[in-house]
Structures are given as C-alpha cells and as structure tokens.
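Removed from the display is one protein chain of the complex; every other protein chain stays in position.
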C-alpha cells in the first residue's frame, strides 16, 4: 500500500488506512534510532529542504535528524537568513527551490494554506510542519503513534484536549485524526478559546476541566500562548492556570492509567505543573521520540519507495 | 585541461577556453541532479565552507546542494552568528578557517575585493559568490550555460541588459563573460544607473528600452534595489516600471524567439510583469537549475580533480 498523495498537508486528506500505514511504518523506523549505528541508506541521494518561516528548534531538529538517519541530504532554510526579506512571493521561493531538484520540502509557515500553495505549484513532495491555525499533521500523527504504543489501539479511546482550542493547529489535527480512528473526544478551555460550534466537529465541549478529564484515557494539554493575554482572551496567567492548568490536585480526578500529553515546549506551572509534566503519567518525551520515527516514516513513504532495493 | 587558478574570483580572470571547460563540465553535472539517486562520491572527504556576509537563500542553498550532491562536507557560516561581530578582520577569519583545513571557501561579501583578499591569503580555493558591486562570476557562468543550452552558442548572440547597470555585479560579470565569448551587448536603464563611459567596455548604451530589446536574442532583466529610490536614483517605482519594466506590451517589440532572464529574486510588477516572468519566453527557473550544475562543475574543477579515481 502507498499514500495516495505526493504531499502530507493535512490529516483531513488522509484515510484511516493511510494513517495506519504511517503508524505501522513508524514502528519499524523507531527501531533504527535505538541502534548503535543509527543510519540506513534508504534516502541516499535524496534532497530534503527544511523551509521554516517560523522558528522551531524541536520540529526542525526532528525532521533534520529523521532525514539524516535515512541518509538524505538535508538543507535548512530559516527566514532570518532568507531572501523573503527581499519580498519574494512564497510561490517564487518554491519554484526557485524546485529548480534545484529537491525531492521533498518541509514547510512551516504562519499562514494557513502556505503548504498547499507549494504543493499545488511544485512537483516535489511537501510536508506541512505547521501552518498558522490550520493543521500540524505530523504532530497529530506522532501523538497517535504514542497513544497507540501505550494503549494498543486508538479506537474507543477517550481523549480530553485542554486549552486554547480555537488557535491551535495541534488541536485541530488531533481532533481530525482521532475521530477518523474512532476515538471519543472532548475539549475544555475558556469560552474565549473554544470555537462556538465545536460540537459540529463531533466533539463535546465541557467548560469544567475536572469534568472533562475524569474518565478519559488521555489528557492532551495545549501550550498557552502567553501573548494571548494581551488580547484579552484570558484575564491572568494565574487564573488560567487555576482553572485549566493540570496539577496533582486535578489529576486525582482522572483515571489511574491516564496518559498526559503536551506538544511542547511546556510552560511549567502555567498549563502544566512540574510534578505532572515529570510524573509517571506523562508521556511528553515519548511524543518527541515518536516524532523522529513518524517523520522518518513519512519521508520514506513519500520519497523513498523507489529506492526500496537499496535498503 | 584544467583551470589555471586555484580560485574563481572574477570572470575577468578566465580565458574563453576556461569558460568553455566550466560550461562543458556543468553539462555532465546537470545530469546528476536528474537521477533518482542524486549523489556521486567525487568530493567525499572534502570540506567546503559557505561564508556568507550577506544573506542569500538562493545562492547559499545552490552551493550547499552542489557540494552535497558531490558528497563534500558542507559547513555554513552566516554573519548573523559569526564572530565578525567581535571585530575580527576578514584576513584573520580566513586564516582561522584555513587552519581547520578546508578545501574550498565560498564567500559572499558586501565589499568588492573581499574574495581576493582571502584568495591571496589562503591556500584553500576561493569562490566569489558576489562581492559588492564588483563581480558575481558564478551567476554569469550559469547565465551563459542557460543561454548556450537554448541557443547552442554564445558567439554572435545579441543580449540586452536592462536596469541598474552601475550597481550590479551581475551586469558586470555578464558583460565580461559574454564579450569574451563573442556576444554583442547593449544596456539600457535610467541615466543615473548607467556608468558614464560604459561604451569603453565595448557595450552600447540605448536609453530607450524598447529600442534596446527589439532585435536581441536575450533580454536580461536586473533586480531593482527598491532602497535605491531613497537615494534619488529614480523618482518612483511606478515610473521606473513604466520605462524599464518588461511587460507584455514591450515584449511585442522583441523577437519571437527571445529569451527572458533574471538573476532573481524578482520584484513582480516592478522590473518584470508576472505574465512575462511566468510566460513562454522566460528561462528564469532554468537559470536556477543551471546554477547547481555550474557550481558542481566549479567545485569539481577546483578541488575534485585529485579525486578522479574515486568517481
């Protein structure tokens, strides 16, 4: 089986079978990173460009390591050094990169839809590494991989997503993916941070966080953008933390085998208490490990199949 | 045949035979980037440093991809993170890099002559990736490669270069190269942007752009630096664009097989209309593809010959 598109732009585009293919492929990729020699020749001679219009240590490094462990040539471009300061359009930047014959471009951009523009314009494969408040599909895939690893299935799993649902591409991608795979999702957060008709996505809204988490298998905390406070979306960090931060007190209401997730970087003591982030239920660092595996899987599935004989 | 210098500093230093050697070598290099596995071991164990004192996505990426496809180890240094902020002289930076035994240093610098300083100081090969308003030899070589690919020859080809001739290292390098190869060159642009005795270079000046382009084989548009306007070199972008921008209207005056070139990044709607940049005569993206091939050829010719047996 293969992915039906040359690109990974959004979870919305994937079938449940494709999601399973990615997760299954990631399982075998994960093993590579545990070897003494963490490198296979699968993508030798392939060129992967990391085109980051927003800074991100974590995601860029994860893709870079994923590419290098598969022996791809990885080229990093970040806006601070890019000619976008010279006013070139995204399409022109993309076409120029395409003219250098890359196999795949990973793009992160503050505008929703930017990866789709590249994908529609260029023959190279495009992976969306986060576009505005739209989607962050590799995050949802690595989250699903991590949940499945711990719970053996995604079907029937109850997940609570807590925080700024409206502005979160992580929340959107996770809702789409988990629903496709048969999970049961509820969200919680301040009214100002939950879209009005969220139920139409098949998701329930529980304004009381303790109610939202009391019977779930997974609590997915979102990072709070502290700058939102200036826009009046929440009155104070202290109040946000009291109502929607996950601490030991609230955790007592949850199931004894609950999993705590967070896409990182975490604001310790704001949306998550240090004792919880570092505690026994936290699988936050497993998520990071899964990230490299899932990205290796995607690189392989999108541009590595023709190389199969060289493995 | 070999290049006579260890460095590529300026088109002025090259003989026509050397230019042909580079272009011919680039032809075989171009094929590598079309393969499924775009990598040859030619420069394995060679160290190439990209030392960029001016930001440039395009040129840095082109050199980085060229080096990696030849299996060189490529190290990027950009000023934003460099110790030049600590006041070290260029010579000292060069000597320090030399002490790490690189084989070749690619340098872009805002001061004319900076690459020559390195070349005179260091045993490593130096490639000038653009120095002030002096030269940008790899750009001229990739332009020549692209013209030759389309027109089969450079000899007798008529070329119009349009724009800010005075401040353009691209224009200078192209004039030197095309003249050596027997092309016929005219320039056009505002009087404030054309050097007074340009004819002494063997180039004709035609203030009327339409006259300049009506019988040429190639129109080479230059990027207008929008910040020049503040220095009073042109009154408004709108006026510049009307007189010296290439649009469909002006293009009607040109030959039916004319080629449109631009070193990029383009200012759409300023020096070139979108319909022209994206139209059938434009070979702007071919130039970018040629860039990787020409840079691979230069890396090979300057530091790869001793490795020939490993190809």
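Some observations on this one:
We call the chains A and B, going by the order they appear; numbering starts again at 1 in every chain.
The definition used in the following text is that a residue touches a chain if its C-beta (ideal position, glycine included) is under 8 Å from a C-beta of that chain, and two chains touch if they have at least 3 such contacts.
On a predicted model such as this, the values are computed, not experimentally measured, just so you know.
Only one of A:65, A:112, A:133 or A:201 touches the absent chain when the whole complex is considered: A:65. Among B:27, B:54 or B:88, only B:88 touches the chain that is left out of the view.
Hidden from this view is one chain, which touches subunit B at 44-47, 49, 73, 75, 77, 80-89, 92-93, 95-102, 306-307, 310. For subunit A, the list of residues touching the undisplayed chain reads 33-39, 52, 55-58, 60-62, 64-65, 68-69, 78, 80, 226, 264-268, 285-289, 291-292.
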